[in-house]
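Left out: one protein chain. Kept in place: all the others.
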Amino acid sequence: MNSAAGDTPLVTEAPAAARSPWRRFASEFAESRIAMAGLLLLAAIVVVAIAAPWLSPQNPYDLAQLDVLDSKLAPGEHSSSTGKPYWLGTDDQGRDMLSGIFYGLRISLSVGIASTAIALAIGLVLGLAAAYFEGWVDTAIMRVADIQLSFPAILIALILLAMMGQGTGKIIAALVTVQWAYYARTVRSAALVERRKEYIEAARALALSQPRILFRHLLPNCLPPLIVVATVQVAHAISLEATLSFLGLGLPITEPSLGLLIANGFQYLLSGKYWISFYPGLALLATIVSINLVADQLRDVLNPRLKR
Amino acid sequence: MSDSAPLLEVEGLRMHFFTREGVVKAVDDVSFRVERGRVLGLVGESGSGKSMTGYSVMGLVDPPGRVVAGRIALGGMDLASLDEKARRKLRGGRIAMIFQDPMMTLNPVLRIDTQMVEAVLAHQPVSRASALQRSREALERVGIPSPDERLRSYPHEFSGGMRQRVAIAIAMLNRPDLIIADEPTTALDVTVQGQILSEMQALCRETGAGLIWITHDLSVIAGLADDVCVMYAGRIVESGPVDEVLDRPMHPYTRALIDSVPSRNTPGRPLAQIRGMAPSPLALDEGCAFRERCARAIDACRAAPPVGSPSARRTLRCVNPAA
Partner (left out) sequence: MLAFTLRRLGQSLLVLVVMSFLVFVGVYAIGNPVELLVNPQADEVERLRATAALGLDKPFLEQYATFLRGALHGDLGRSFVYNVPAIQLILDKLPATLELAGAAMLVAMALGIPLGLVAGLKPTSWIGRTIMAGSILGFSLPTFWVGLVLIMLFSVHLGWLPPNGRGQTVVLLGVPVSFLTLDGLRHLAMPAANLAIFKLSLLVRLTRAGTREALLQDYVKFARAKGLPPRRVIGVHVLKNIMIPIVTVIGLELGSVIAFAVVTESIFAWPGSGKLLIDSINQLDRPVIVAYLLVTVTIFIAINFVVDVLYSALDPRVSLGAAASAH
């Protein structure tokens, strides 16, 4: 090959500026205006839920603040005692619906997030273990998960609650039981793909300890699908809890979530006092829709197969 | 349609992808012709735009890609003047295409006979039985034994070589004037590759169809093609009759490609490589895209290299060619 005689210095083209993965993720997410709207709505809901005691016009669970003469007032009517307007009406006990909704959001969100977080932790550990140790550990865990996933969530929850009875802890336990298998399966699939990749071989060759390989190396790469699943599952958990509460099997009446509020108002529906059920339902809907909008966009952004 | 017009004439074809990150000029001012009964080889690395050229001729470019300029004429007829329905009639009829991976190009859940018969019926108003008969004959012609059994099978029941033969048979069903083969043998073993190559060559000679063979493998072109176009970064850098171009390559890239084919080295010597990497398709400018890796690059290479004709049947896009 003849050497390049008389080479003149070439222009070196500057490489395209590399954007950090976080910024790229954020900008891709922001491409969907609907998803951003969902995110905003969700943020607003979370703020309301956290600040409920300060934002609510009334503490609906403090009997001293209730006036039973104000019961079943339509939205916009005023209290006969204090003259303050009830923006969304009152229920059969004279409780301000708006306040009830704020507190209800708080409970619905907490239960949903708590159960998801616990289920995530359990599913994560089990899924990673199944993928990493393979063999009978894998088969055992996945068999149980598969069987459980072949039954609809509501049925499992009903079985558990029928056996265990009511109570906040029991509801959370039921929600956790219903969800863990999704996480375990997702993590396991992602981990199985990852562990075949070379960087795990390298880590093993360096004789790093197994937990270290698991947590520092495998885990971060399994996160994207997990985040998508977790987000969707929070919405499911909230919805399921509301359904169970509506059926009378959920949270006790001392901690009324939105589902219970809706259940409470059901009996007044046919007589036209719709607001007792309707507005809590709207709040529930807003929460679930916003979560799903965010989750949808997350899924599209994080899905490698749809990348052009 | 006059006989003197070449079978396919492509002039100044430009096809761009309009993506989030910028415009990718996948096909950048490409011109060539194909004559009846002759084989044109389109050679280049992956990303050189050779497959995209094929899709553009077929009219199979999907958004975000779009043909932005250029003339494609089949037998003198300008394809751009046709509406989509007319173009669809040409596809699979007068122009056929064969793809690289036959496992994925054949629909895995449909039987072979379904996939062949539908190709016939889409272009000719014949009976199913007659279409089936044609399919059977086509399979025989490409050397598939016991065609009746094969017709009733599914793609996954065939080996890679057989599947590609089926794809070829499908392409030949409606006796096309032009066949575009996009790396059809890349996914196959070397022995099968050789068979398919000679079979295709024979088929084209028999039927008088023109063939565009798209590949990254120069050695395939050497044995098969009559003419060759070498592509790099969306442009044709050199073209001409295959013997001339391979014996006396003028563009440094063509030279480097030829030199890097293993058989040309005496055993024991290190393999010659082209240094550097293909440029990112987003970072291309008007100048010669090869200049970063070229041993003969000079200042003038920064400007758009003009297309010259060093001899009657050759073209060259280089300001400092290896003589």
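Things to note:
We just call them A and B in the order they show up, numbering each chain from 1.
In the analysis below, contacts are C-beta pairs under 8 Å (C-beta built on N, C-alpha and C of every residue); 3 or more make two chains touch, one makes a residue touch a chain.
Please read these numbers as outputs of a predicted model, since none were measured by experiment.
Every shown chain that the unseen chain touches in the whole complex is listed here: A, B. The residue from B:7, B:34, B:52 or B:96 that touches the chain not shown here is B:96.
Counting over the whole complex, chain B has residues 58, 60, 88-93, 96-97, 99, 101, 104-110, 118-119, 122-123, 154, 156-159, 167, 170 touching the chain that is not drawn.
Looking at chain A, the residues touching the absent chain are 34, 147, 150-152, 154-155, 158-159, 161-164, 235, 239, 242-243, 246-249, 259, 262, 266, 269-270, 272, 274, 277-278, 281, 284-285, 288-289, 291-293, 296, 305-306.
What we mean here is this: only the chains that are shown with their structure count from here on.
Note: centroid distance chain A to chain B, computed from Cα atoms, is 50 Å.
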